[in-house]
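Complex shown without one protein chain; remaining protein chains in place.
Right, subunit A next:
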Amino acid sequence: MAKLTYIKAITDGLDVVLGEDPKTLIFGEDVGKNGGVFRTTEGLQDKYGEDRVFDTPLAESGILGLSIGLAATGWRPIPEIQFMGFTFEAVDSLGGQMSRERFRFSGKRSMPITVRTPFGGGTHTAEMHADNLENYYVGTPGLRVVTPANPYDAKGMIISAVENNDPVLFLENLKLYRSMKDEIPEGKYTVPLDTAKVAREGTDITIVAYSAEVNESLKVADKLAKENISAEVIDLRSLSPIDTDTIFKSVEKTHKVVVVQEAQKMAGVGAQVTAEIAEHAIMNLDAPIGRVAAPDSVYPWAQVENDWIPNADDIEEKAREILNY
């Protein structure tokens, strides 16, 4: 066991899969000698060589198209798109190609591709470097979209993602990269890709969140606990598919729910969770479903970022509103 940051936990997980499966390849912009602009792949080229960990020309559609052709010739690609905002350049490869191949080939060919990309705000980046674009991708049949909220899950989930035989969009939270540490077991362990996790048990209200907002929600739960209010926090982990069973079970117990996301409110993950609860569990509720999300503007530039991103105060306010309904 060692205490590792979120980013080093991912590096550790990548080390495990590169070591276990000689068909795995890591590639993208700056991932080789430089170890990635955030150092997620640091040391891996030295350890596994330039054949397995390599830089590509600077073109996102090319990187993901390359992944498809590599998978077609027996490889297990782990491409990196340097920032999630840059996936706009590769939407066809994601939505038009790799996620459809299993169907196209009548179930006979797989695309075991894990697309890693950092996302999420709060670090005052340049434009297009922090956007939460998961809402664009969760509606893509054949594509899994997952995001760990802590270092332990980050390592276990990256290993599961690479071992999965379908394309996985693996979202790494920029703000969490170096702000969290966990005790991380050495070697291989997996965390399932399709189950939510009860991050904190409670009985009075359910807060459903993912990625950095899980930590904001946990802060709120701590605060409410001081007033003897017991909040349950659910970390979705998988944004597509969504583990509704875990949510329904919680709602059955608490009868109140707040759905939190950092992304803009329109459609997307929070809207889907809300709709699933409304469709299948509304009779268990005794208050409206509360929603906390960013406003429907473009992702803000640095100066207004902190006001724009939903934080613990916003979640607390909404939770109290639902609790007092």
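Quick notes
The working rule: a residue touches a chain if its C-beta (ideal position, glycine included) is under 8 Å from a C-beta of that chain, and two chains touch if they have at least 3 such contacts; residues count from 1.
By our rule, contacts and distances are computed from a predicted model.
The listed choices are "Autoinducer 2 import system permease protein LsrD", "Pyruvate dehydrogenase E1 component subunit alpha", "Aminomethyltransferase" or "Ligase-associated DNA damage response exonuclease"; the UniProt protein name belonging to the chain that is not shown reads "Pyruvate dehydrogenase E1 component subunit alpha".
Across A:245, A:296 or A:313, the residue that sits in touch with the chain not pictured is A:245.
Contact with the chain that does not appear here is found for just one residue of A:72, A:278 or A:304, A:72.
Contact with the chain not shown here comes from a single listed residue; of A:43, A:141, A:185 or A:295, that residue is A:141.
One chain of the complex is left out; on subunit A, the residues touching it are 25, 51, 56-57, 59, 61-62, 64-75, 92-93, 96-97, 102-108, 110, 141-142, 144, 164-166, 194, 241-245.
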